[in-house]
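Before we start, here is the structure in question, set down as structure tokens.
Only one protein chain is missing from this complex, and each of the others stays in its spot.
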Amino acid sequence: MMGYLLIGTFLVLLLIGVPIAFVIGIVAFLGIVSIEYIPEMSVPMRMMNELNSFVLLAVPLFILVANLMNQGKISEKLIEFALAIVGSIRGGLAQANVLVSMMFAGVSGASQADTAGVGKILIPSMKRNGYDTETAVGVTAASSTVGVVIPPSIPMIIFAGITNASVGALFLAGIVPGILVSLAMMIFVYIIARKRNFERRERVKASTFFKLMFESLPALLTPIIIIGGIVVGFFTATEAAAVAAVYTLLISMFFYKTLKLSHLPKILFDTLSLSSLSLFALAAAGALGELMGYYQLGMKAQEFFTDNIDAKWIFIIITILFFLFIGTFMDAIPAMILFVPVILPTALQFGFDPVHLGLIVVMTLAIGLVTPPYGLCLLLAAKIGKLPIERSFRAVIPYMTIILVVLGVVAFFPEVAMYFPKLINPDLF
Amino acid sequence: MNKLVKYIERTQIVFGVTFLVIFFLTVLLQIVTRHLSISVIWTEEVANYSFVWAVFMGAAVMVNRRDHFNFDILQKKLGGKKKFFLNMLNDIILVLFNITILYFGIKVVQKFWDYNWTALPDMKMGYVWISIPIMAITMIIYSLSHMLKHFERFRKGEAQE
Partner (left out) sequence: GDEGSDSEGSSGEDSIKIIAAHNQTDPENPYQKGLLAFKEKAEAESNGKIEVEVHAGTIGTEESELVEKLKTGAADVVLVSPGFMTSTGIDQVDLFAFPYLFDSYDHWENVVTGEVGDKMANIINEESNNDFKLLGYWTAGVRHYYGKKPIKNIDDLQGMTIRTQTSGVVSDFWEEVGTVPTSVAWGELYQALQQDVVDSAENAYPYFVQQDHHQTENGKYITETAHDYTTRFLLINGNKFDKYTEEQQDIIMSAAETSVEAEWKSLHKQEEEYKGIAKEDGAKINQIDRQPFVDIAKPIQDKAAKEIGVEDLLEKIRNAK
């Protein structure tokens, strides 16, 4: 009974426009008030305790990396290089859009920064070069979702924090599926580009190509430093984020010379803003998660599945559908804080490897980045392209289908994802 | 009121960014000292707690700037008086929620002020917990100033934002 009341309150508050982080907090508070034996103090306490975790420090650090890349004009360098590689294919700008997102993904742990940084340049440029706005917005939003699938990835770090799975293994598991998504999108772009006769650019001269490659190299080394540093043990995943920030800062100040110390306050403030938005929502989700802990939802879910549905594949389909739904109106981080503990016991009982499960959850929630009403990448790209949300979403659907197909492959053929982590850490599994 | 709010926001931003920088540097220190085989055992705690401060201060500033994500379907549909009441209602809800956070936050501070940090026993947990009531009270101030603005605009008959 109380449960329905809380869900009702949740929906009403959401509808009248209360910020979602506060809706979560208010519902948590009301729920805890309704349980006599839990003191109300638990709400602020859990909000702090939820944030008190070393792995979470990676969130602002990776956001800082992305902001430095955008401010330091590194994104622009990468776009030029991507254009030099794929620009001469038909639909070159769209191809470069996907390719640069893949590169960006290897440096950044979040997707929004990619949409913002790359979209700001490529959406107007695509429009000028004869692409319809739908394609420009759709490809920009959709291709940036690989930001959280290709390592490093903030959601993967959070998932590892919740489940104690190895961050390194999760990172390695994301490489192949992430590249698959990007490649599939490039093939799709190629097909529609031929059909609609999109532009193609002249092949750049070899000298230009190598010049651009040289200029992009320091930025493209970042993923190697991050992933390599974690794999050879120079630092932990959280520390890797800090190292990446220092590295990006250094190359943009001394190699690209695009960043001045006077830019730093603004970059730091932007980083604080963006990260405190999602982390405050996470803190509130922690309080709601605690309420669900008292309800022992995880145990109940496990009982439900063992009593009613004894098939692994049904469980995974339900999981995917559920997170697809949650992802439409909630950020990946609070969504995982709330619901991963609920599904984890069942998943373990069905024999899922936490790394495999993590990849499935992260990919599903990545789709949430482009589904309305709350899909950050979609909202950003639509805003840049000045396209209504409904039309933007329609433009995204074909790409979304691609991610879904790859997700299905990963879910039912775990080897696709698990090959790399097993190769490097054979004892792990 | 406007001036005061601006001043509070500025101060809060300075605090938030400072804590962000502190935890960033602490994480770096942890890496460096480990590779030099120097034992600095407090890095994790200092990093975590400055992080908590940074997030709570940042979250409050974001209330002032109305950047916390919300669904504006209804707000877009309504106009005039109805929109005014909806905006007021939203801010009242924020104020009420934050009053409870402030009240219970203060209780938490009182109850746990004397608890120690693990690696730095001379530091009190109170220094960490107090970030919660500070966040709540600034969020209340920001929301009240928003209500004042709605009201002024409504009185002047201007369209609500």
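General observations
Per-chain residue numbering starts at 1, and chain names A and B are given in the order in which the chains are listed.
Note that in this section a residue touches a chain if its C-beta (ideal position, glycine included) is under 8 Å from a C-beta of that chain, and two chains touch if they have at least 3 such contacts.
Because the structure is predicted, anything quoted here is derived from the model rather than measured.
Checked against the full complex, the candidates A:Thr9, A:Asn49 or A:Ser125 give a single residue touching the omitted chain, namely A:Asn49. The chain omitted from view is touched by exactly one of A:Val232, A:Leu261 or A:Leu423, namely A:Val232.
Within the complete assembly, residues 30, 34, 37-39, 41-45, 111-112, 114-119, 121, 125 of chain B touch the chain that is not shown. Think of the hidden chain as still there; on chain A it touches residues 1-2, 31, 34-39, 41-42, 45, 49, 52-55, 160-161, 164, 166-169, 230-238, 290, 293-294, 296, 298-299, 341, 425, 427-428.
Throughout what follows, only the chains that are shown with their structure count from here on.
Note on chain placement: the centre of chain A and the centre of chain B lie 25 Å apart, centres being C-alpha means. By the touch rule above, chain A contacts chain B in their complex via residues 13-22, 25-26, 29, 40-41, 43-45, 47-48, 51-54, 56-57, 60-61, 64, 234-235, 238-239, 241-243, 245-246, 265, 268-269, 271-273, 275-277, 279-281, 283, 329, 373-374. Across the complex, chain A is touched by residues 13, 16-17, 20-21, 23-24, 27-28, 30-31, 35, 44, 47-49, 51-52, 54-59, 61-62, 65, 67-75, 86, 89-90, 93-94, 97, 100-101, 104-105, 107-108, 111, 128-129, 131-132, 136 of chain B.
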